[in-house]
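Below is one structure, written out as structure tokens; comments come after it.
Every protein chain of the complex appears in place save one, which is left out.
Chain naming follows the written order as A, B and C, and within any one chain the residues start at number 1.
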Amino acid sequence: MQSENNQEKSGKKYWRSLEELAESPDMLAKMKNEFPSGAAELEVTPGVDRRSFLGIIGASAAFAGMTTTGCIRKPREKILPYNKRPEDLVEGKPQYYASVGRFGGSVFGLLVTSYEGRPTKIDGNPSHPMSLGATNTFAQASVLDVYDPDRSQSVLQNGNAISSARMSMKALNKSLAEAAAKLKEIAGTGDKLALLIEAEPSPTLNSVIKNFKEQFPGVKVSIHDAAMRWNEAEALRLLGFKNAQLLTRLENADVIAAFDADPLGIEGDVVRNSKMFATKRRSVDENGTMSRVYVAEPAFTNTGAVADHRLSIRASAIGETLLALAAALAAQGVSLPQEIVTRGQQVVPTNASWIKALATDLRLNKGRSLLLVGQNQKAWIHGIAFAINDALSNVGNTLEVRTSVLPDAIPLSQLASLMKRGSIDTLVTVDANPVYTAPADLKFEELIKTLKFSLHLGYHADETALASTMHFPKSHFLEQWGDLVSTDGTAAIVQPVIEPLFASLSELSFLSGLMGVEKSSYDLVQSTWKSEASMNFESSWRRWLHDGVISSKVGNTLTDQPNFAGLSQQLTGIGASPVPTASQMELLLTLDRSVYDGRYANNAWLQEIPDTVTKLTWDNAVMVSPKTAKEKGIKTGDFVEITIQGGSQTKLKAAVFVVPGVAENTVAMALGYGRAGFNGRVSTGTGFNAYSLLTGDSHSALGVTVSKVPGTYELATTQEHGVSDYQYDTEVGAEALKTRGVMREVTLATFRNDPTLEKSFKKFELGKKENHRTLLWKQPNETRGNQWGMTIDLNSCTGCNACTAACQAENNISVVGKKRVLMSREMHWIRIDRYFTGNVDNPDSIQASFQPLACAHCETAPCEQVCPVAATVHGIEGTNDIAYNRCIGTRYCANNCPYKVRRFNYFNYSKENDEENPLYAMQKNPRVTVRFRGVIEKCSYCIQRVNAARIEAKVRGEEILQDGAVITACQQVCPTEAITFGNLADEVDSKVKQLKASPRNYAVLSELALLPRTTFLTKVRNTNPELEPSTQL
Amino acid sequence: METSVTLANLEERVDKRAPLVLGRETLSSVTDIVARPMEMATPNAWWICFLLALSGLGILGGSIAYLFWEGVGVWGLNNRVGWAWDITNFVFWVGIGHAGTLISAILFLFRQKWRTSINRAAEAMTIFAVICALIFPGIHVGRVWVAYWLFPIPNQMAMWPNFRSPLLWDVFAVSTYFTVSTLFWFVGLIPDIATFRDRSKGVRKFVYGLFALGWRGSHRHWLNYERAYLILAALSTPLVLSVHTIVSFDFATSQLPGWHATIFPPYFVAGAIFSGFAMVINLMIICRWVFKLEHLVTMRHFENMAKIILLTGSIVGYAYAMEFFIAWYSGNPYERYIFVSRATGPYAWAYWTMITCNVVIPQLFWVRKIRTNLWALFIISVFVNIGMWFERFVIIVTSLHRTFLPSSWAYFRPTIIDISTFIGSFGLFFTLFLLFIRFLPIVAIAEVKTVMPEADPHNHDNKEGAH
Amino acid sequence: MTPIFPKWTNHIPTVVAVGAPVVLVSVVLFVWYFFSPKWTDVGYSPKQPVAFSHQLHAGQMGMDCRYCHSTVERAAFAAIPPTETCMGCHSMVQAKSPKLQLVRDSYKTGEPIEWVKVHMLPDHAHFNHSIHVNSGVNCASCHGRIDQMKVVGQAQPLSMGWCLECHRNPTPNLVPKNQVTNLGYNPAKEGYDPEKDPHRLRGVNPPQHCSGCHY
Partner (left out) sequence: MSQKQDLYGVLAEFSSASEIYHACEKVRDKGFTHWDAHTPFPVHGLEKAMGLKPSKIPWIVLALGLSGATGGMTLQWWINTQAYPLVISGKPYFSWQAFVPVTFELGVLLGAFGAVFGMLFLNRLPMWYHSLFRSQRFERVTDDKFFISIEARDPKFDATATSKMLTELGATHVELVEQ
């Protein structure tokens, strides 16, 4: 399906025409012509088509009973054919390009869909080992960043654009040359020069930096990136591995213990981890076994949510708990370094039984277990974890030590102290945004302003850009050449899909430009890989681009024995940490699941994606557990003031969000919001800047005071929304859930004793089960060909939201904004319902479960019979269709939908979106109608993909589609393969057919005899019999 | 005092009590009494009320214009609660309308002579209420400009409406109801308009003459006329019952807990009559006082209406209780929960307002003193209408905001436009009603005459007019 | 005294009783005919920037439709040929003709020629050329005898009802695959029976459900 890439030849002309376009004053107007020339027929010209289309409807109102399209002279539409059609481009047919990207500390392969040169969607590259076809929310949403109207569009000098006119590539290169000259003059040999980069594992970048060092021998290289695993690297250094990193192999792990770690959420190679983790969860169907997950964490993460046993424990206690675990293991005869064991014996753990059970489980699963520690934890804690993994001979099986591609560099804190001392007076920042993301106590903004000369390359005119002497616009990774290496050493080429919409530079061309070298990043990348090529470079280059993977791996696995001497020294003086109290609380700062470290703050999709656990959109908040909240007398929406004791008396006023699962007397806050220094039209006014509380290297601080201050703040959640009392609703909801068979969950033990699960589900069945499928009437037999159906495996779903993001990208779903989410008018077609179970007063008993829910395409859909104009009726292939243009908007169907999955366009959202962010329209998928004011919309089972596949099949002369011929957007993206879509009428059993035969298969609200085509696979918790199951299931 | 009142035994109890027309009124004096409001110089009170009503109408116009311009989003609705004030107001107004038809049609069939002096005003109220009601389903749709798709009109799309949808049944039921009520009302008006043709001069004479259709009291006409009137009454009776039944189908035929209930049709009809009569009382008390109709609209009329309110109010109360019982008895957790949450959840305040106004307060009518006291009558009737509006609100909103999946629970808050649209609809109603009392006979003159002793051809002890 | 209304007014009811239905029927018929796409859309033939004659190219010279509209068998949309296609011949043929000035300019400057769209479907109706062509629906079924048009005009209403007519009974519009671009081909006259066509691998069953075209 990927088309052989040859931009170089065929693309060129087409791109240049785009380049002119980028320079022209009114680019949008031109884009309408240039871009979807063909797509003019494919209704995607920004706004226009839909608007004229609305016009048509509007006018037709005047002609009662007549056509909606005829009876008025339609607006004169133009067709603008290509001048020279690029090779292998067929108007209206998508093209797929392989590339690679770095998202939240993970590098994985991508497959970019593009229509007439517009990238419209990003998916995972199946042949890339770190992606295997899946992606995450960040990757899905990053396509929107290309069209971010606030992306930096010109060079800034001391924070002001050097010219008001639209910047041309020529002008940009000119000022780059000037900057280069100035840099040479000021920096000289670079003794006082520093280069600040992000943790980007790119060989070509490394070679460029090498050259940079040759030109400026004295230059200090520093890395500042939320994804940078300093503590892990430091720990490995202590153990004798230079410049190394860890690669997790969850596919081999039967017991996973995560301590304040989130391998399935935002830490490390999330996509691959999830893929591998899921194989050990879905296996419960094949051979009745599955992995067991223990999690000890201060606040809910995706990993914590899927845990079979979850300990709600404050961040500062992770170290001692690990020591205790080590001791417990030693007691069971596992040989560990003496220093660790003795330390461990001194600790008096609060959860001895839990630790003992875990120890036993780990020991029994030697070599098949894995202990993980979060990146916020200190180096020595990582060291202990490694020691334990080593003792359990997990290293090599579930864990690998690999050489890192990153250049060795100093952390930001050291750079800052150098700057303070004045031993740095020139700074070149690439991509990083330290002014916003640096710890508050570094006062980085002041520091950077003291410098003689500072350069910045960034995608946005962000805080650092404004503070620096000069800022240069960076191109999106879909607009530039480059290369990236994954943790497992897989290298891939970053290949452009579109010419930069605005004059901008890649890191490579920027740095080489500063060295006065006129070299295109394309040549730089090629020269890096010349050596790798087997015989004919040109052909292997093409193959690499086509596959999206470079045949040979970079770096290697380190197998030499760790040396614990260094670690042992670190442990001296380590003991039990002080326990936080209501007056002296513990602060926990986490990376955000929507905006990461703030870099996605201007991405409307991500801002509106409901957080996995809190379901919070457009904001972050101070999260406290219900117990603590009750004690402190604060509730959701209240304002509190957080004060860091000691050193810098930093304060922050922020709103409270009460949510179960947060450790006692801990306040947790996500970073990346409240970017006062950057006024993006999306990011402005969202959340509170938690960086102002970040001091030192650690993301958790002890002894902070939290005091209620007057005033309240409205937090927009997509669950329990708008309710007067959040607590009331979560609790009543959880209570109600016990009697409703909506979210079904059993323990593995129960499942084994009751393989059909009939006994376990008895309490949920209303009336006789056999009646749930019997109807009073005879269904009309219109059904022929494929019969579409879907199963969603609740056992592997980690609630990561990737499906929601993918669906939004695929189906042109509008963003509605905070005000309307508050009114519960969000438009997501697939939402992930989060349910808590357990007793709010006992944090350890709290568990969360996820249920992705979209239209279930009921065979006896209640929505259909109530529509007065037959706008939503059944398709012959068992889909519940909506003809948007037939809908008159009574909302009766939405009312009558028991799953509440129908969404109404209360305003002309898509039009508003286009007016607010003029470029967004270019992302629209031409195969899906853009909805307009006053119509209902909902999941269509990606009917556009179904139709495309059917048409292709019919053209080939086939009737029935093979299993896998149609993959829905949510299924394609799902990193845990929880979603399966396929043909139920398949003779040879399709995957979905088999899954529906599983005893775990159940229909939500089956007693209503809706015969939904989407059913769910029961969640199974593999609880340890030695421990009380956290909740009675 | 009597313990139960049924329409059947109402008549002879009532006849024992008081004549239908008080004082020494003659045929022509009756005409004069009714004619007074139309022939007297416009009272200032009328002008003040009319201006108030007009400004209300203006608010309605403004709100609707804004709604059309911006979209349905200007209301507080959301993806969980897709209907709220819009449909509440619709059901509320349709309900109000029912009393009119009940008085004119059903009481007519039951030969309830006492209806004659109030049925004209009541019918007018019906028509105006139904006009107000018709607005809401009209403007609540997302794309008003294609609302005509609701009617089976041949079109290039070869598409037809879906006759399985209760909403489409509504379209037919309510529009039929409106048409038939209007015809019924006009037929009743013909002889009286003729009366005014013969009383008035100039333009008025011409206009009345136009609408009198040349009525000359011919008894050959009366023969067909009475038969047609009787049949219309006979048709309207099942019609009025069907209309609110079908309105209740909007909810009953869905499968939402709190909506899906077989008890709805009778319960809705009772509720409609309940609120309708309350409205009639309010209106008649005012008209009677302003236009000195004490001799035609007697306390006996009010007392009868009060009794009907008492009866229907109790029926409604019974329905509320029965809903709870069924919910519990069904053993269906969803049903059980929705009713518990109505009484205890976020909307408990609305629920208890409803109970107080609809079930508790009307019980005061057991006391004769209260049901014969105009002030009490007026205030209690107002409460009844508040209660009935809340009944619809409770049914629609509380059911929608707590459906099957706890994840989809939400809360509805009205916006200023919700409120202004509702208030505006009263403006429309009173504008029409004030015009009516100014230009048309608010009492059916010919009918009142038939219930006077003079009307009986065999009444020989009456010497009136004999020489 | 004299009555309000003169005697003749008594005839009004009769007149109305007879007249009203007549008026009503004629209004319906008027709307039925004049408001339908058959009247409003058919025959729309705007002036094009370049006076390209299909009659000449497709008709007299007998060029195959697919020579220019090359994507029609592969894609949803039958692409208007890029300028280079025109120049393929016209760099030699009529190389100097003033009629072709615009084409030559476009070829030089790279600015596309702004053709005016003739066959416009609403945005929410997804029509796919490839499946129709591959099912053996003759171009003329929807576009009429393009090969006889000097200036292209809309030949069919392209209304939903019109689409459905064929989707409910496609047979009359089916021709042998190799006759699809033969606009003159008349299956009825040729006695063509799709059932018996050996080259057809599958029966033609066009969708009639909403999501067949609207999504």
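FYI, a residue touches a chain if its C-beta (ideal position, glycine included) is under 8 Å from a C-beta of that chain, and two chains touch if they have at least 3 such contacts.
Computed from a predicted model, the values in this text were never measured in an experiment.
For the chain missing from the display, the contacting residue among B:I33, B:L239 or B:I308 is B:L239, taking the whole complex into account.
Within the whole complex, the absent chain has one touching residue among B:N89, B:S117, B:T195 or B:T298, and that is B:T195.
Here the missing chain is touched by one residue of B:S104, B:N162 or B:S275, and it is B:N162. Taking the complete complex into account, A:A870 is the one of A:V640, A:A870 or A:V1020 that touches the chain left out. One of B:V207, B:A348 or B:A455 touches the chain omitted from the figure, and that residue is B:A455. Mapped onto chain C, contacts with the missing chain fall at residues 1-10, 12-13, 164, 209. Panel shows chain A; residues 775, 777-780, 782, 859-862, 864-865, 870, 873-874, 876, 1011 of it touch the chain omitted from the view. Where chain B meets the missing chain, the touching residues are 26-28, 31, 152, 158-164, 168-169, 172-173, 176, 179-180, 183-184, 186-187, 191, 194-195, 197-199, 209-210, 213-228, 231-232, 235-236, 238-239, 242, 246, 249, 445-447, 449-450, 454-460, 462, 464-467.
The criterion applied here is as follows: only the chains that are shown with their structure count from here on.
Taken as a contact graph, the chains are fully connected, with every chain touching every other chain. Centre-to-centre, using mean CA coordinates, chain A is 57 Å away from chain B.
Between the CA-based centres of chain A and chain C the separation comes to 46 Å, rounded to the whole angstrom. Taken residue by residue, chain B touches two or more other chains at 154-157, 159, whereas all remaining positions touch fewer.
Chain C has residues 36-37, 157, 159-160 in contact with two or more other chains.
Of all residues in chain B, only 70-73, 76-80, 82-83, 140-150, 153-157, 159-162, 164-168, 171, 250, 253-256, 331-334, 337, 341, 345-346, 400, 403-411, 413 touch chain A in the complex they form.
Chain C meets chain A in the complex at residues 31, 35-37, 40-41, 44, 46, 71, 74-77, 79-84, 106-107, 110-117, 120-124, 126, 128, 130-131, 134-135, 157-160, 200-202, 205, 207, 209-212, 214-215.
For chain C in complex with chain B, the residues that touch the partner chain are 4-5, 10, 32, 36-37, 157, 159-162, 164.
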